[in-house]
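What follows is a short report on a single structure.
Every protein chain but one is kept in place in this view of the complex.
Then we have chain A:
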Amino acid sequence: MNQPGLRASWPTRPAVLTDPAGVSERSGRVLAPGGGGRSAESWKKDIVRQLKHRDLSQHAMFQDLIRFYTQLLEKTSLAKGILSCSVRRPSSDSSSSVSSLLQRNNQLKKTTGELAYQVVELQQQIKIKECVLEEQHARLSEEERRLAGVLDARQELQERVGQVQEKNGALKMEYDVLLERQREAETRLREEKVKEGHLLEDMIHLKKQAAARMNSRNERRSRARQANLQKELQTAARSKVTVDSSSSAPTSRSTSPKKENHDPESTEKPHTRLFRSASATSPRILNSIRELFEKRRGHSVCSLEEDLMCPVGICVSARVPVRARQALEAHEQGINAVRFSSSSDLLATGGTDRVIKLWEVRAGSLTHRATLEGSTEGVTCIDFNPTGLKILAASYDKSALLWQRDESVPKLTLTGHSRKVTAARFSSLPHQVVTGSADRTIRLWDLHRAACVQVADVPSYCSDLVCSENSIISGHYDCKIRVWDTRTVSCVQELPAQGKVTSLDISSDHRQLLSCCRDDCLQLVDLRRWSNDRMCFRAEGFKCGSDSTKAVISPDGCFLAAGSADGAVYIWNFSTGKLETRLPDQHSSSISAVSWSLSGEHVVSVDKRGLAVLWSDI
């Protein structure tokens, strides 16, 4: 049978080509041999028909029957089952079926009872179990509450942690800021240190330069001195020297002591003896020694022949100055001290500008001679030694300085005071200097050793001192004047003053002591008389200008001179006790010191502006 190629796929089946030859019926189940002329569908239809027939005959007819039979069978088996239970009784006795039923009934009742009892028991168990369950529920809820509480606490702690962390963060930030600042400060410090190093270097360099300059100047000066010395030696070797025995005129001194030893010595001895203590060495022995050691001692501070040769003059009469001969701008700043030297008309002024200027008084005018440097602060007091070759100055820089007259650089610096030195004087003993200071001590110095040999503590600020043979007299701010013994350096006498003692002066014969006080009074005390006669000198318009105003006694002892705050010089007559004269109009500021020349001719007053006025009677 030809069949077109069909793909038999279930369930999608492509279109089946139908053979238009039709369907031929077939009866029975006889197979026709071959297959000529049959359609494609005939066999299929045949099969379908046969299947239907088969089902009809086999399946359908018996289906219901078997179903009902099975049901019946089940029912009977059930009934059998029920019956078989009862049939398990002794089945031979059928009449006892009723009694067996009753028995069964009883048994059933018993079982019912048992079951009811079991039920009750089980119910009780249930109740117990429920109780347990409730308890557990309660525990569970409590646990949950606890848990909630704990969670809250945890929450709180976490918040605290957060806060603390925040604070920490803030602190850390602050710390960082501070650290930053510290670093900056450190870098600045380092820079400053570097700068400091540089500054130090510069300073050291400058100081080195200053020292070098100083050294070179010193060298130059020493060389010059050497040269001078050589020259003078040469000239002196050739020339003859005549010694003039006039007391007022200073001797023309030469620094070469060789030829002059013997001549002045014999005439001057008695005078020098007045001012020398017995401890002075015998000159004769010294002369012989000197000849041996001359050259070496040429420049030493304590050259004995210089000390020996000091002609001291005595003023016969002082003349009251009338007019000013010269007003001179001596210093740039205020002048604190002025002193005539004891042997020549040499004037020394010193003040705030730290230098001492030496002036020669000639023909009524002051000519600048030399400048002595070396003090680092202002000069308070100047003193000449009896020969006039040494100049001692007390300074604000807590030291006293000693110069040789011709050297502008100090030979010695006496340090030891702890405050400003207010007064420095040559003692009556040779090679001894006394200083008084604001540190309430008076010190004695030895010039050989350039050291302080004695310290005397005084209860008050010492403002001035003077030396006489065997005693030192000091004036103090506690309105007392104290007299000290030179050898024991102990206070032997205390004299009261009218007020704060600003200055002291002693007369040439060492009999009278003049003290100038802050309450504008000058007091003159007779030292020889232990009754302490005192004369007081006041004047209208005289005012003590400062705590260090200096007043002087005239060399002949007849007059007192002092400078006033109003710029006038007041001169009192000692014998009359009255103001002799007043010299105004020269100074425009307060006068700080006056000095009377040894010849009595001149008075020099200096003031706080630096003006020095030379007065004389002509």
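Rule of thumb we're sticking to: a residue touches a chain if its C-beta (ideal position, glycine included) is under 8 Å from a C-beta of that chain, and two chains touch if they have at least 3 such contacts; residues count from 1.
Just so we're on the same page, contacts and distances are computed from a predicted model.
A chain of this complex does not appear here, and its UniProt-recorded name among "Trafficking protein particle complex subunit 2-like protein", "Myotubularin", "EF-hand domain-containing protein" or "Autophagy protein 5" is "Autophagy protein 5".
Shown as candidates are A:Leu73, A:Leu171 or A:Ala224; the residue that touches the absent chain is A:Leu73. Contact between chain A and the absent chain runs through residues 1-3, 5, 7-11, 13, 16, 26, 29-35, 38, 42-48, 50-55, 57-59, 61-63, 65-66, 69-70, 73, 77.
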